[in-house]
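Note that one protein chain is taken out, while the other chains of the complex remain in position.
Labels for the chains are A and B, by order of writing; each one numbers its residues from 1.
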Amino acid sequence: MEITVTESGPVTVVAIRGSVDGLTAGALTESLGTQVRAGRVRIVGDFAEVDYISSAGLRAVLGALKEARQQGGDFRLAAIRPDVQRVLDLSGFTSILKTFADPEGAVGSFGA
Amino acid sequence: MSISPGIAPARRVALVIGSGSVKCAAALGLQRVLRREGIGVDMVVGCSGGSIYAAFLAAGFDTEDAVRLTKELWTREITNQRDTLSLVRALFPRLLGFTEDFGLKRDTLIMRRLRHVFGERRVDGLQTRLYLTATDFHTGEQVVLSDGLLVDGIRASIAIPFIFRPWKIGERLLIDGFMSDPLPVGVAIREGADVIVAMGFESPYQGTVNSPARFSFQLSSIMTNNLLRSRFAFHNLAHHAEVIPVIPQFSQRIRLFDTEKIPMIIEEGERAAEEQLPYLRRLLAAPAGSIA
Partner (left out) sequence: MTPPSGAAPPGDTAVLSLPAEIENLPALVGFVRDACARAGADPEASHALRLAVDEACTNVIRHGYRESPAGPIEISVVVSPGRIVVTIDDRAPSFSPAEAPAPDIDSGWNERAVGGLGWHFVKNVVDEVRHEARAGGGNRLVLVKNLKEDRSWKSR
């Protein structure tokens, strides 16, 4: 799994490529944690290249979500593939986080 | 986790009022307590019966008006008019063409009353941000209504299956919000609330089951209560901060149209809110990042 971080004004875009599972979730948690600790709490997860997520991956997403929100920010997802979307729906995660068709939409949603 | 003093994010407060028909009036008691304490509310979420009170609160109606309007709105008469065509179609589905657009009662009266109470107000045009929830009849998904006419949103949220026909908004056919989540705390979480005050009601269990209708209500209550509990548990664990349950306890049975019990219901809502007040105050005063 590869993670690429770019900044879009006050918003940080974390683009993930590959599979977010038991073996890679730790790296995602680390990367997102680093952003939050640095005060970058408005984060967009670009999931265009994420082909798979398991419950371990969801654990990492939930952890990042809560940390960002505790600091007044949020973690929003974009460009989710159908297989991954199905997992998010099944787990009930779509009811607690915001998702967008593309990263630009997600970045824009953080508003002024 | 340290944060510079002075830029601690403000605590956003949400009220969530779940399904519970006339018991949802307890929310007026809750609101009395919050007003008295000077606790501002940033958003209100309403489901099913809760959608009506959520609308009252978000629109800034005072308690006396809300009580009077409830009595005008919510009487047995709204389920008096039988939708004969629907009933006949149910009896002869193939012959007359049964469709998903099915409800045993006509909604003309409830719609007229809702329009009388809420007029042309919009969900997104009120004093406080409002979200109403319904359920997509075809997919079972929760649908959040955050704009459009208030009357439409409420009608969709209270589209009780079998009683009122599903309500179409845009491309979606909607039924009662309780079917996807009787207490939609998730909406408040998603919309960025920190402190979430959730007023929910368990569906009553039947005393004597002496008719198919009661048998069916009992099964429905079982499923609704299990759904309520499992969704609430999940939302509690998924939220970054606290969800404060305010759960009124009623010693007597409150039936669907017992509007004369509203004063007692509101008092019980106040009492239940008072119980959680010390904790609520502590949460609102807590510094950022410390209320996980």
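Simple rule for what comes next: a residue touches a chain if its C-beta (ideal position, glycine included) is under 8 Å from a C-beta of that chain, and two chains touch if they have at least 3 such contacts.
Just so you know, these numbers come straight off a predicted model, no measurement behind them.
Among B:Ala238, B:Ile254 or B:Ala273, only B:Ala238 touches the chain that is left out of the view.
Within the complete assembly, A:Asp83 is the residue of A:Glu30, A:Asp83 or A:Asp102 that touches the hidden chain. Touch with the hidden chain on the side of subunit A covers residues 21-23, 52, 54-56, 58-59, 62-63, 83, 86-87, 90-91.
Heads up, the rule we're going with is that only the chains that are shown with their structure count from here on.
Against subunit A, in their complex, subunit B makes its touches with residues 1, 3, 8-9, 142, 181, 186-187, 189-190, 192, 194, 231, 234-235, 238-241, 288-289, 291-292. Looking at the complex, you find that subunit A touches subunit B at residues 37, 62, 65-67, 69-72, 74, 92-93, 95-98.
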